[in-house]
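A single protein chain has been omitted; all remaining protein chains appear in their positions.
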Amino acid sequence: MAINWFKYSSPSTFYGVAGKMVPWFAWSAAILFVVGLYISFFVAPTDIQQSEAYRIMFIHVPASILSMFIYLVMAGYAALGLIFNTRLSSMMASALAPTGALLAFLSLWTGALWGKPMWGAWWVWDARLTSELILLFLYLGFIALHASIDDPRRADRASALLAIIGSVNVPIIYFSVQWWNTLHQGASVKFTGTSMHVAMQQGMYTMMLAVWLYAIAVSLLRVRCIILERECKAQWVSELTEVRR
Amino acid sequence: MNKLSLLGLLSLVIRRDLVLAMRRRADVLTTLIFFVIVVSLFPLGVGPEMDMLRKMAPGVVWVAALLASMLSLGRMFSADYLDGTLEQMMLVPQSLSVLVLAKILAHWMVSGLPLVIMAPVLGLQFDMPTQALWVLIAALLLGTPILSMIGAVGAALTLGLRGGGALVSLLVLPLCIPVLVFGAGRSGSRCKWHKRELPLIVARRATGDGIGIYAMGYGPRPAYFDRIKHIVYF
Partner (left out) sequence: MNWSEFFAMKGYAWYIWGSYGMALLIFIVEIIMVRHRRILTLQQLHLMRNAEDDMT
């Protein structure tokens, strides 16, 4: 009970803490990227069915999972901000949104490049693909709504509501599209999961951890900017060394 | 002054909104005409083969209905917001949720119901069989109120913002996808209702209702934000 967690929920404290944490996350992400890429390309064997093309998996799967996970985290922060009226949670939510949107885009892009050689099509209207696309739309809606309201407090509240509604909707969308798809054309594009080689698993988990740490690092950097922008009138900001010089 | 019952308030607001809509009939007609034009453009775009048109008819009608309902969303609160009526409505002692529900229902009667009535005529353009037409009407009857409810969230959140019209579509359209999938899917070639879907539609409606009404209670009044009982709803 010694740690006063609320101390860290004040932007002025968190600004410094985040600044100290960023290099740790960034460097471990960089190291894990190197290790993960090494395993993905030199250790993991060639797949029997998919030949070398499966190596896209090492970036595709982390990007997809992280894009969904970040949305939930973002909605969680937004809800915290809405309920407890903590400014920092709302700032974290808006700092996470661009990273999540970029990862969702990356997941779609790599998915298309993987789908073309494997399924013979850049895009199929499969449940997973469609929900990922809609997730990207939800991110864009969140960002657009936040950007178009001038008063930051009101922007936080409005986009928090949108994020919460969206997170309720993501599973509904997923199942609705799945049923729609199976009803209409049958599951033609199920990726049959053969047992993965150990090195493939290791490569994927390493890459996932790397992307995760990267996402944390870059959103901490972004939240530092947001804190400075929002708190520009505060005394502590004008006393910062980077502002004074 | 005697206190108004909830139902009384509901019918009062609905009647008021309907009267206002009737005074501005052109707005209602514009949405309807937009719907008709969009649906009629599809055969021109994809060619007049009847088999294909029959197959895509429900989807076309649904997408057009979705777009038409986006078009009318901006009007749900904006006039009342601009002339200050909304602020006065906030002050009534009764529950705000009922008030918002009334506004949603009125909006649906003005912009959703005409689409449902018009849809079978358009279905005939696509040579849909009679049975499929009935399913289409039933699905639209069930679906368009949900569209109004989801749309109300978007309308409330974007109230008084610049670029509100395009923004509200960006926010609301992705959320409407389940309605579109089920609605158009049901009115498609097979006319059975799937057993699994009914509970989902009901659940969807409940969440749409709950969150929607909550959002409304909120969106339109930046100044009164803090007064609202978060906990009651969460």
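Brief remarks follow.
Letters are used for the chains, namely A and B, taken in the order the chains are written, and counting of residues starts over at 1 for each.
In this section, a residue touches a chain if its C-beta (ideal position, glycine included) is under 8 Å from a C-beta of that chain, and two chains touch if they have at least 3 such contacts.
This one's a predicted model, so the numbers in the text were calculated from it and none came from an experiment.
Judged over the whole assembly, touch between the missing chain and the shown ones holds for A. Check A:F105, A:F175 or A:Y205 against the missing chain and you find that the one touching it is A:F105.
Touching the chain that is not shown, out of A:M21, A:V35 or A:A53: A:A53 (per the contact rule at the top).
Taking the complete complex into account, residues 41, 46, 51-53, 55-56, 59-60, 63, 98-99, 102, 105-106, 109-110, 113-114, 116-117, 214, 218, 221-222, 224-225, 228-229, 232, 237-238, 242-244 of chain A touch the chain not shown.
Note that in this section only the chains that are shown with their structure count from here on.
Across the interface of their complex, chain A is touched by residues 153, 157-158, 161-163, 167, 170-171, 173-175, 177-178, 181-182, 185, 188, 194, 196-197, 200, 204, 207, 211, 214-215, 218-219, 222, 225, 230-231, 234 of chain B. Put simply, chain A touches chain B in their complex at residues 82-83, 134, 137-138, 140-141, 144-145, 148-149, 151, 154, 157-158, 161-162, 164-166, 168-169, 172-173, 175-177, 179-180, 183-184.
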